[in-house]
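I have placed the structure first, in the form of structure tokens, so that the comments after it can refer back to it.
In this view, the complex is presented without one of its protein chains, the others remaining in place.
All chains are identified by letter, namely A, B and C, in their written order; residue positions are counted from 1 within each chain.
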Amino acid sequence: MRRTVPLVITFIAGVAMITSFFVYEDTLLGQAASRVKEWGIIIAAFAVVLGTGNIIRISLHKAKRREDRPYKIVLLVCLFLTMALGMFLGIDKGIRATMFNGGHFEGEYNPFYWIYFNVQLPLGATMFSLLVFYITSAAYRAFRMRSIEAGILLVTAVVVMLGQVPISSAIGADKVMTWIMIVPNVAAKRAIVMGAAMGIASMSLKIILGIERSYLGGDS
Amino acid sequence: MRLLSIITIGESYPVAKLVMLALMLIFFGLVLYFTYQAKKGREIYIRPIAGLSAMNEAVGRATEMGRPVLYVPGIADMDDIQTIASIVILSEVAKLAASYDTRIIVPTKTPIVFPVAEETVRNAHADAGRPDAFKKDDVRFLSDDQFAFTAGVTGIMLREKPATNIYMGAFWAESLILAETGFLAGAIQIAGTANVSQLPFFVAACDYTLIGEELYAASAYLSKQPQLLGSLKGSDAAKLLWGGIILLGVLFATWPDMEAKLESAFGFRFADLFIFN
Amino acid sequence: MADLVWYQHVGLWVATLMTLAIFTFLYKDNPIYKMAEHVFVGVAAGYTVAYLFWSAFVPNLYRPLETLFTGGEIEQGEVFWTWMLLIPALLGALFFARFHPKYGWLSRWSIAFMVGAYAGLNLTGKFRLDLMLQPAATFVNLNPANGHWNQVLIYDLPILLGVLVCLTYFFFSKPHTGFIGVTARTGIFFLMAAFGASFGYTVMARISLFIGRLQFLFWEFANTYTQWFPPPT
Partner (left out) sequence: MNLAKLDRRWLYVVMAVVLVVPFMARIVFPIVPSDSARKIYDAIEALPDGSVILVSADYDPGSEAELYPMNLALFHQLGQKNVKMIITQLWPQAGPLVKDCLDKAYLPHGKKEGVDFVNLGYKPGGLILISKCNESILKAFPEDVNGTPVKDIPVLKGIESSNDIDFFMILSAGTPGIREWLEQCQSQIGKPMASGMTAVSAPDFFQYENSGQLIGLLGGLRGAADYEALVGKPGRGVLGMGPQSFGHLLIILFIVIGNIGYLISRQKARRAA
């Protein structure tokens, strides 16, 4: 029960997806595979929500053990506040049906929406924008021409960066950049994705046939 | 409603789908053949991979300095093949760390990878004969958000000062923060990912980088598992086959009269075998 | 922008403080940043559950079952399949078995479905895209007749050689010595040129993300209170 059932499920789900590629949709097998995809969307929804379950469990665990207690409490408050607002008042500005009045959210400005634009958006966007500073210091201190390969990498990078700058067309850097992007870059990336596709094909085969079981927690 | 019918009379089933089915079966045949050979104990040669031979040294260095090893299995979920390859490498590195009695910290980002990593490290400690040395808290689920996770990992780098950072698996924008923070913390860094957009930073800032497929080759090289060796050799054989296909395609594209002969004989051009819409 | 309602003013100030809180990490890791990080993780996690509830659980699972149980009209032939929706509902719920000390292994059933489905789709999708269509795009015409030579010499031939040479680099059955060694080393040149290209584009990405923040701080926040930084109309 612990291992054979999951392997059977993996086999069925995998074969369903493969047949849906090769078989015409209006065949019995095609219809069955199409249903499996509908199920996949629902199960994927649970998988996404599982992440939040994990965060709640760990934050509660840490809060009990006094580790970063204030931080974890703030995290849980924000989590349940946003979740409650979204579920009870609807996830969209005055459109989505809500549990309370069964109709649309009357207020002009939905608090769930407010939290997204004024808390989640600035935090998410700013977190990413720190990277420009890391690149600046890394460009100066970590990116060295240790070898010929690293040298080629840095020289091409400089040419491509120059080519992006609008005034670069004066010195023709944008023509060289375009050539780099559509010839060596295409050739190398094409070989890489071909190799990767082979790797994924053999890995997927072994997963579906149950030869590869590490996703079950490695107790094969 | 038809039961199975791939090929129906009257309706033309795309030839390229049949060619694809054939190529897939040939490819699987190669993989299963080499897996069988590996299972039978036949010696399978894999060329040395620079990044890997450094891994033993790097874990050894961490042991000498009495500092932990940090292993980040990427930020993708178990559905990403890179994560599965990373878990295979994690189990080997964890075995190595357990045998050297060195702590191994494994931060994870996705809900499914967290339990898988936890069990893999626990089993690795058991296989190394040190089940008691396994610390449940060293395998941590930091956050489901890419950047909150990254902030957590850099926090570990600054606070617990690992001597060796290993980044194996699927990485995106956070690869630079990890590589640069690790570089400035003076750790030996070995990276491996098939996400090509992140390879430049790993190549520029890490000591060793496994490029694309070398990540999968590494999991085979390290674990010597017959199935991994089988798929690696299968892929190698397939590369020869696809190299031939490309050369053949160029031949037909360059000599139209050969193409015409093929078309008159079979009714389709060589390229039509690969394109169907 | 002066006619903002009170909660929009509060919103602007909160957003600006959040932005600055994250920038403090550039100076050093500090409690303000750590609190902002925890707020971010909490809000993002709560957002996901609420969003999934309304955009996946209700429309794809709750509504069909609701019409089934309240005797609503269901499309012809769909009644059986609506009952069958209980299977993905059960499999999905089993994900949460993982939090139960004893029945954690039950969650493997759900993981198995997802891993199996993705394996099947990855296999066919990537084989089709990268092992059928991409090689087909490399069947280049090398015949430099009637002025076709610059297309061949500058574009088609280098791409063909690049693909074959890079494939050799990823060949693991032979050591990189002799002829194979030379082709593999040429492969490295193509690979490093491609990584350089990615490096250049990534630098552009990082800079534009910071510029995005400047645009918010000046055009939305500062401009509301000073009118000195008008955003583009």
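Just so it is clear, a residue touches a chain if its C-beta (ideal position, glycine included) is under 8 Å from a C-beta of that chain, and two chains touch if they have at least 3 such contacts.
Not measured: the values here are computed from a predicted model.
Enquirer: For the full complex, can you list every visible chain touched by the one that's not shown?
Expert: A, B, C
Enquirer: In the complete assembly, which of C:68, C:133 or C:180 touches the absent chain?
Expert: Of these options, the touching residue for the absent chain is C:133.
Enquirer: Which of these, A:132, A:176 or A:209, touches the one chain of the complex that we don't see?
Expert: A:132
Enquirer: Looking at A:20, A:54, A:82 or A:202, which residue reaches the missing chain?
Expert: A:20
Enquirer: Of the residues A:41, A:60 or A:148, which one touches the chain left out of the display?
Expert: A:41
Enquirer: For the chain left out of this view, which of A:29, A:56, A:91 or A:152 touches it?
Expert: A:91
Enquirer: Given the full complex, what residues of chain A touch the hidden partner chain?
Expert: Against the missing chain, chain A presents residues 17, 20-21, 25, 34, 37-38, 40-41, 44-45, 47-48, 91-93, 95-97, 113, 116-117, 120-125, 127-129, 132-133, 135-137, 139-141, 143-145, 154, 157-158, 161-162, 164-167, 169, 174, 178, 181-182, 185-186, 189-190, 193.
Enquirer: May I ask you to list the residues on chain C that touch the chain which is not drawn?
Expert: 26-27, 44, 47-48, 51-52, 55-56, 58-60, 63-64, 117-118, 121-122, 125-126, 128-129, 132-134, 136-137, 159, 194, 197-198, 201-205, 207-215, 218, 229, 232
Enquirer: In the complete complex, which positions of chain B touch the hidden chain?
Expert: Touching the missing chain: residues 76, 80, 146-147, 172-173, 184, 196-197, 277.
Here, only the chains that are shown with their structure count from here on.
Enquirer: Quick one: which chains contact chain A and chain C both?
Expert: Output, common partners of chain A and chain C: B.
Enquirer: What pair of chains has the most C-beta pairs in contact?
Expert: By number of C-beta pairs in contact, the leading chain pair is A-C.
Enquirer: So, what's the distance in Å between the C-alpha centres of chain C and chain A?
Expert: Roughly 4 Å separates the two chain centres.
Enquirer: I'd like to verify one number: the distance from the centre of chain A to the centre of chain B, where each centre is the average of its C-alpha atoms, in whole angstrom.
Expert: Once rounded, the distance between the two centres reads 17 Å.
Enquirer: Which chain C residues reach two or more other chains?
Expert: 25, 40-41, 44-45, 48, 95, 98, 111, 114-115, 119, 122-123, 127-128, 131, 135, 138, 160, 163-164, 167, 170, 191-192, 194-196, 198-199, 202, 206
Enquirer: Can you list every residue of chain A that touches 2 or more other chains, as numbers and ranges?
Expert: 22, 47, 50-53, 55, 124, 127-128, 130-131, 134-135, 149-150, 153-154, 157, 189, 192, 194-196, 198, 200-201, 203-205, 207, 215-217, in rising order.
Enquirer: Considering only the defined contacts, which chain A positions touch chain B in the complex?
Expert: 22-24, 26-29, 31, 47, 50-55, 58, 124, 127-128, 130-131, 134-135, 137-138, 141-144, 149-150, 153-154, 157, 189, 192, 194-196, 198-207, 211-212, 214-219
Enquirer: Quick one: in the complex, what on chain A touches chain C?
Expert: Touching chain C: residues 2-3, 5-7, 9-18, 21-22, 35-53, 55-57, 68, 71-72, 74-87, 90-91, 96, 108-109, 112, 114-135, 139, 149-150, 152-161, 163-164, 177, 179-198, 200-201, 203-205, 207-208, 215-217 of chain A.
Enquirer: State the interface residues of chain C toward chain A in the complex, per the touch definition above.
Expert: Touch list, chain C to chain A: 5, 7-8, 10-12, 14-16, 18-19, 22-23, 25-26, 34-36, 38-57, 60-61, 81, 84-85, 87-89, 91-93, 95-96, 98-99, 105, 108-117, 119-124, 126-131, 134-135, 137-138, 154-155, 158-167, 169-170, 187-204, 206-207, 209-210, 212-213, 216.
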